[in-house]
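The full complex has more chains than appear here; those shown keep their coordinates.
Every chain is named by a letter (A and B) in the order it is written, and numbering of its residues begins at 1.
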Amino acid sequence: MNSNNPLIGRDIVSISDLSGAEIRAVLDQARHFEQRLKDAPMIPLLNGRILATVFYEPSTRTRLSFESAMHRLGGAVISVAEAKTSSSAAKGESIYDSGRMLESYADVIVQRHPAVGSARALAEAAGVPVINAGDGTGEHPTQALLDLYTIEREKGTLDGLTVVMMGDLKHGRTVHSLAKALAHWKTKLILCAPRALAMPGDLIAYLRNQGLIVIETENMSAALAQADVVYVTRIQQERFETVEEYMRYKGVYVLTEQAVRAAKPGVVIMHPLPRVDEISTDVDALPNAAYFRQARYGVFVRMALLAMVLGAV
Amino acid sequence: MNSNNPLIGRDIVSISDLSGAEIRAVLDQARHFEQRLKDAPMIPLLNGRILATVFYEPSTRTRLSFESAMHRLGGAVISVAEAKTSSSAAKGESIYDSGRMLESYADVIVQRHPAVGSARALAEAAGVPVINAGDGTGEHPTQALLDLYTIEREKGTLDGLTVVMMGDLKHGRTVHSLAKALAHWKTKLILCAPRALAMPGDLIAYLRNQGLIVIETENMSAALAQADVVYVTRIQQERFETVEEYMRYKGVYVLTEQAVRAAKPGVVIMHPLPRVDEISTDVDALPNAAYFRQARYGVFVRMALLAMVLGAV
């Protein structure tokens, strides 16, 4: 343990719980782990420690990312991959009781749950650190951290960038969390979405209040022309009230190879994945396509969080 | 290995398979592990050994408890968390063939299965130790062992105690197994249940024959007044023949903070969990509430069993 680890014993429920300095510490620790993994498949800082992954809705990507991170640190994993059907939840067990149970079995808990606030409830119950892996339309703080890591890793800095967010900015918790996190740096944010899927007004007001420059537009090519980073999210049909409205937007916010080539040369394309068709597969081969690297970076960031909350660094 | 381990290579199918001395050895080993885990996150006695957890009905708590125990001993786990749908059971594989398969993949097997007798069938097939994690309305021996451990840990002894069991004493395999185990000690057993959910007469006769004092009552407050330990189980609606009968009892056998305060000062409240509403949440904060500690103790007891049947102690 060292005095530069501000996260010992902490829960990671919301990106807003972390100061800029704390986020900085996570990103630096992640970078350190990435470097060390070039020489060894594992860094055995968490030997004998146990992570519980508890997923009330499926998210293979997030679950495997955390489990891989734990194993890369030499730790063990116990898992409830489909907590809705297979756990005591079916017998009416409360989040509180679940937390009191899990603290007996694991040293740290990662939970995905469909209800906003469920991560906070678990954190209050459990005597071990809880990391929120998504709670409904609420928060997904580790996604925001790995997004920041990706931007810095790809652009060399987090300062002074123009970040375009496009797609469904209303429901996407990843863009909400990332936007809040970016407020710690001097960022220009361009929000490019159908009006029906615009980022909520109170969040935009909050971001502006935090010092971000925020611009809204429906014009994708104008937005792309200025972008250092483009963060694409999926537009899901079920988010629209009518099929007609969905059909109007379907295919409009699709990033093609041509569109990327028309943007700034070093533009970085990100996506929280899974991707459906909002990024053409011909973009994959461009050096700008960072979304698969982004998944890999996520392991380093989650290693940093696990090692830090468990006081192993 | 030492000569004090009577369980090397043994199956743990029924609490009745274990003598008082063998139960004593398990409890002592569990206590030893609990002490050692204060100084280290893991005791690497089972490095390189593999546990298979095979659950034909969900029991997240029991599964995670065993898996945590195995990891705390440095072992590995392979798991079929939802054996009904995901295993060869769907193709009609017999318990026998399953046992012959699992012995090739694991050094010890933990099985939960809805059919009474299935644990014995597996134990007869498999050439490695089998631990029964519940077989229908049959046995759940490791629960009985952790219940004994909890009583001794909380009260300092197992001798001369008055234990109240309340709730559904007809179907609850946990109370059946625990009652049988308590027959090794001088215990007074007070059974507090609706008549329709009373403990089976032949079991009561067996317990009395073993030397236990057994008293039956429907009066909760009279029972509580004498209790050193109160073991609460859930009353499930589906156990009653009519809704009317269920409604008569629902809410009658509910342990409240007031009821606990009216009992003996050091009374220990236990529950196999998950709890629904048969213990008010305001009891949780009382020092008497042992049910969450009980879950933690379960890990030490299961560590003891795994290490002992595998001959690692």
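FYI, a residue touches a chain if its C-beta (ideal position, glycine included) is under 8 Å from a C-beta of that chain, and two chains touch if they have at least 3 such contacts.
Everything numeric in this text was worked out from a predicted model, so none of it was measured.
**Q** In total, how many copies belong to the whole complex of which 2 are placed?
**A** Counting every copy in the complex, the total comes to 3.
The rule is short, and it goes like this: only the chains that are shown with their structure count from here on.
**Q** Rounded to a whole Å, what is the gap between the Cα centroids of chain A and chain B?
**A** Computed value for the inter-centroid distance: 40 Å.
**Q** Within their complex, state which residues of chain A touch chain B.
**A** 47-50, 52, 76, 78, 80-83, 85-88, 90-93, 96-97, 100-107
**Q** Chain A touches which residues of chain B in the complex?
**A** Against chain A, the touching part of chain B is residues 40-42, 44, 58-61, 64-65, 67-68, 71-72, 74, 77, 81-82, 273-276, 281, 292, 295-296, 298-299.
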